[in-house]
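Selected chains from the complex are presented in situ; the others are not included.
Just so it is clear, A, B and C label the chains in written order, and each chain counts residues from 1 on its own.
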Amino acid sequence: MVDRYASFDRLAFDRPAPHVLRVTINRPEKMNALDAEGHDQLERVWAAIDADPEARVSIITGAGKAFCAGGDFASMPIGGALDPNQEGARSFRSATNLVMGMVNASKPIVSAINGPAVGAGLAVALLADISIAAKQAKLIDGHVRIGVTAGDHAALIWPLLCGMAKAKYYLLTNETMTGEEAERNNLVSLAVDAADLQAKALEVAEKLASSAPTAVRMTKYVLNHWLRQQQAVFDLSAALEMINFQGAESRAAIKAVSEKSTPEFPDKTYF
Amino acid sequence: MVDRYASFDRLAFDRPAPHVLRVTINRPEKMNALDAEGHDQLERVWAAIDADPEARVSIITGAGKAFCAGGDFASMPIGGALDPNQEGARSFRSATNLVMGMVNASKPIVSAINGPAVGAGLAVALLADISIAAKQAKLIDGHVRIGVTAGDHAALIWPLLCGMAKAKYYLLTNETMTGEEAERNNLVSLAVDAADLQAKALEVAEKLASSAPTAVRMTKYVLNHWLRQQQAVFDLSAALEMINFQGAESRAAIKAVSEKSTPEFPDKTYF
Amino acid sequence: MVDRYASFDRLAFDRPAPHVLRVTINRPEKMNALDAEGHDQLERVWAAIDADPEARVSIITGAGKAFCAGGDFASMPIGGALDPNQEGARSFRSATNLVMGMVNASKPIVSAINGPAVGAGLAVALLADISIAAKQAKLIDGHVRIGVTAGDHAALIWPLLCGMAKAKYYLLTNETMTGEEAERNNLVSLAVDAADLQAKALEVAEKLASSAPTAVRMTKYVLNHWLRQQQAVFDLSAALEMINFQGAESRAAIKAVSEKSTPEFPDKTYF
């Protein structure tokens, strides 16, 4: 196992049952926030698992109290070394690789949402084929709060999870949804007490691991065509997010979040 | 404000908070039923709000006890001055203008569904980006009851709100759904006690008004591509409704509703 | 009535109210499991009902304690008289005829899910326009359990019923969902106490039967365009199921179900 997953140092791996691989996002001191390298590893890991003959099912969870706090500010495409076109291209590819990497993975993925899941972290939580949340876990998309379009995964799948009315409410206001509410809204598959979460995720993963592998994977594959059909809409959300990151609105919003102050936005809007 | 909204006499306007415009359907003695002029104003008002630099968010609600009882019988395309082709064309455009006008409005819309919402009134309530219902408010599509295809908004969005099983049940039977049930079915964003409704709507609107405007609008815009993709299906529902209005079935049904009697329909059906 | 439905001997017919035809799957000693002939009759019956001038609405239910246990093992395309290409073609057509036959039927269908609904039985239950389940009725897709892709109806409609997260959970694990849970998840229209089921189904059917027939049928027709749009995805699920039935995985799974043992699958998977 060392060799296969050696390049994934932001993630921890174990095999809690035959054919089950557990992946743990492993930066607990930062609520498992993703730096650029961590994001990249979450883009690549699903293809590595597909190539792993010992794994039939994977579990994705977070180390410590959080599931994943999303991208850290340092990894956001706010400017820097690259020019805006290159930064936009790189970030667009990075966002779509993470999302479509999970959609196109052959093997089923179970998420055990043990604590806060935000931004790209929420994308990973909800794009798992079976999502199991601790009842008190907090789910927040968080894009609008930092002044950018909800471009990570939401436009691909939320309308097919909790419906448009709930989707827009949570995506536009960035109100927190608990795991319990998420299950009630059909956003996640199951919600269980935090104490039972890892056991339940493992139970479900073992059930999948003991089922006919081709049938499981083809059932996933076919259902995901509903998502692939919305790839242009998702791509659009990601492209608009990259445009937003270049401007004053997102800078003001990020500053306000960092300083816990009230943001001020330019008077005029062109959209 | 007088000038900008001067031509909208079926609606009342106020600004309960910075950047928040509240629009009140204002014919309380008729449960805010829409005559042709009222319908026309609800088609046009969203573009006027998009052009209003003081407004970032709008709230739509009803005066008095009702949200909006829908089109009044006098405004229905049952025949009269125009020939059936022209009446069909006019009514088709009118129905689609109302619906697509809300879908294509840049700025987010919050509905405060304070009481009965029926027909075109329900369309306005549910096409708002965030829909907040009083728990006891009664929601009724009402088309089949008057003998016409559910052609106002339902085919555009209900399957993406509460799912096909609930959608068909309520659209085919025209059973009443309460605000509380609607929230439970994912048909609306939130349900609150009637006493808290306007405050909650304002709270949500203020939150949107203080968020990055471009990000909010683009997030709405992208999510609404799910609805734009169904425009041909929606248009078909509206066209079939206009065909229905020219015939004996809808006349019999409307008569029965008016007289609270049992309708009798032609023996033979051609569909 | 004798003549019109004479060729449907796996089904029983009665007319419990004017314009209402009730169809009962009638093999109670086998939990109404479908042999090839029974499946064929459920493919053909909807066109026969469309041609029946006395029927405006149909109810579909099961005799005895079950709704329908799905295809019996003898009817599955596991090999036999036909070569794999012909068996695949025949079974593909059979599966799609049943599903699209209900989708394309003009007249509305109410299902009264009185007990277990599995496989093709669940397809019939959930493709009814209005689905009413006894609260304790058990709903199981059951395909993955026998080692084949969920190819009967699920890929056509589940994401538009209960959302992707719940859909994948139940379709991949084949966990049982009760009628009560199904209503809570928006998978069925209504759940009622078993004692009230037939009366409720009849009440709903009578309401539809007394509504304007053209408006009812056109409303069904338009809403079902949401399903017709997914016909290629559904067809793909059926085609992959037929491929699976030719192989060792499904044989192992079916053997394990029959023997209540643990299946063993080939080591290597090619998907």
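To be clear about the criterion, contacts are C-beta pairs under 8 Å (C-beta built on N, C-alpha and C of every residue); 3 or more make two chains touch, one makes a residue touch a chain.
Only a predicted model underlies this, so the values are computations on that prediction, with no experimental measurement involved.
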>> If 3 of the identical subunits are displayed, how many subunits does the entire complex have according to this structure file?
In response: 6
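Going forward, only the chains that are shown with their structure count from here on.
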> In whole angstrom, how far does the Cα centroid of subunit A sit from the Cα centroid of subunit B?
Replying inline: 35
> Which residue numbers or ranges of subunit A touch two or more of the other chains?
Replying inline: 160, 162-163, 186
> Which part of subunit B faces subunit C closely enough to touch in the complex?
Replying inline: 143-145, 147-150, 154-155, 158-160, 162-169, 171-173, 185-186, 230, 233, 236-237, 240, 244, 247, 249-250, 252-253, 262-263, 265, 267-271
>> Taking the touch rule as given, give the residues of subunit A at its contact with subunit C in the complex, in rising order.
In response: 53, 56, 106, 108, 126, 129-131, 157, 160-163, 186-190, 204, 207-208, 210-223, 225-227
